[in-house]
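Of the protein chains in this complex, one is absent; all others appear in place.
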Amino acid sequence: MKADEMEKALREEFPGALFAVDESGRNGVRYSVLIALSGMRKAAQILNAAGFFLETITALDFSDTFELVYHFNCYEPKSRIALRALCGKDQTPSSLVDTFRGAGWLEREVHDFFGISFSGNPDMRSLLLPEDADYHPLLKSFGKSGDSHKREDIYGK
Amino acid sequence: MENEQFGPPAAEQIYTLNLGPQHPSTHGVLRILLDLDGEFIVKADPIIGYGHRGHEKMGENRLYRQFLPNTSRMDYLSGMLYNHGFVLAVEKLAGIDVPERARYIRVIASELNRISSHLLWFGTYLLDLGGFTPFLYAFDDREQILDILDRVSGSRLTYAYCRFGGVTRDVDAGFVDMTRAFLKRMEGRWADYENLVTKNIIFIKRTKDIGVIDRELARQYGVTGPNLRACGVRFDVRKAEPYEIYDRFDFEVPVCFNGDALDRYKVRFLEMLQSCRIIDQALDHLPQGPFQTEKIPLKIKPPKGEVYFPFESARGLTAYYLVSDGGTNPYRCHIRVPSFGNLNVINDVLPDTLIADAISILGSMDVIIPEIDR
Partner (left out) sequence: MDEKVRQRGPGEPAIQFALLDDMLNLARANSLWPMTFGLACCAIEMMAAGAARFDLDRIGAGVFRPSPRQSDVMIVAGTISRKMAPAVQMLWDQMPNPKWCIAMGNCAISGGPFEYEGQYAIVPGAHLIIPVDIVIPGCPPRPEALIQGLLALEDKITRGEDRNLLRRFRRVRKEGSQ
């Protein structure tokens, strides 16, 4: 299984990473890996070399930090890997567009919705919102939305 | 692109053509900026967002139950599949049980919807290529499906039929008869379509070796669904991560190997036959019993946590990513839509093709714009 090999490779590369393993894939994700934001490019390169594809990028807005979630998958049963990284409110993560060509649009979408800009993405125009939009609708501070929580309220320490 | 017969053009000029947002072949509101060198495309830059309706934000400030009707408006051609996926995701998150009968009914309804989606694509794609007759045939067949689904769900297009813990209404003998009659009718139709379209030389000339996507390109952009299977990857979520009860049915995942528009057509065509097989088996084994779990609270409060639920919609791998904070609304509701990657890939496919082929390629990708825009 590629996913298991990847788990090993990622464990070697990122000794400090937090792994959540879900063999049955109950939540749809087999390995969920919390790494440092700076390691994301490296991790993506490892997954790219092994033949994974990028399913989606999204972010979660907590009151203390953003969290970026990247879902990777390969064409094998139950081998989804989620890479997660905390991203401070004023941090700029680096783009994956040179590793996965499809990442460009996904990052533009995250930029639209959360205002996180990605360094190294050559094209940071807005994707879904009008060109002149100056708001980021999925922020908890925008419009009507539920309460904003700290990350640990949902995921624990 | 020098032409030997006429020598080099007087002035080399690249000009920009604005295709859309209102264009009959863009299927919704897609705008593409094309840089053209004569008839050839140099660069294609799709501009999307003309159908952005803020589904994800609505997901965050509505109850789970209130968001359910939204799901079928994202990809309105396969609304039942999106419905189905969403209730499965929430059921998983909240740990709700579903009776057997409801599962079978859901599968039947979903697969009917898949066929209707592919039929509509079939009609409109040929309309784009200039054939009007198949459009009328396909819509005629599609109406039969809509009649069946209308009968049980009360809606022709945007369903909210699957509910947490079951379905809204039980099916009766009439439903089973109608579905069987539909399957019977289609047996004859496939041959008609084959003769009318698949073997049509004009059709083949316009699609063969047009818009080739290879495996690597598909992987780079996260292309899924029939578009991926047309380039030789046997990947279908129904097989890879069987959800609901798809592991109980005997069906195949059709693949083709050239990755051109013709293969994408073939894969979808074969997929409809497989869906018919699934429906047939599900009707055979449709169990008796309740169709709903009793006592599902109006305001579902799933425990803290998250779920990423993938399923196969008519266009490919779709997934709901729901994060719950223990309250009545999701904390985050993200939807991974297959058309996103499927459209993104044309950035690399369109260059160096003729503009007339661009229409064919775009049609063969079967993208639904409001699904991308959400």
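When the chains are written out, they are named A and B in that same order, and each has its own residue count from 1.
To be clear about the criterion, contacts are C-beta pairs under 8 Å (C-beta built on N, C-alpha and C of every residue); 3 or more make two chains touch, one makes a residue touch a chain.
Bear in mind the structure is a predicted one, so any value in this text is a computation, not a measurement.
Student: Could you run through the displayed chains and say which ones the absent chain touches?
Tutor: A, B
Student: Touch as defined at the start, partner being the missing chain; which of B:33, B:58 or B:283 qualifies?
Tutor: Only one of B:33, B:58 or B:283 touches the chain omitted from view, namely B:58.
Student: Which subunit A residues would touch the chain omitted from the figure, given the whole complex?
Tutor: 129-130, 135, 137, 142-144
Student: Going by the touch rule given at the top, which residues of subunit B touch the chain that is not shown?
Tutor: Subunit B touches the missing chain through residues 21-24, 27-29, 49-54, 57-58, 61, 69-70, 73, 76-77, 120, 123-124, 135-137, 139-140, 142-143, 146, 156-158, 370, 373.
FYI, only the chains that are shown with their structure count from here on.
Student: Quick check on the complex: what are the subunit A residues that touch subunit B?
Tutor: Touching subunit B from subunit A are residues 25-29, 51, 53-56, 58, 60-61, 69, 71, 73, 75-78, 80, 82, 100-102, 104-106, 113, 126-130, 137-138, 143-147, 149, 153-154.
Student: Help me check something: in the complex, which residues belonging to subunit B touch subunit A?
Tutor: Checking each residue of subunit B against subunit A gives 48-49, 52, 54, 56-57, 60-61, 92, 218-222, 233-235, 239-241, 304-310, 317, 319, 321, 323-327, 329, 331-332, 334, 336, 340-341, 344-345, 347-348, 373-374.
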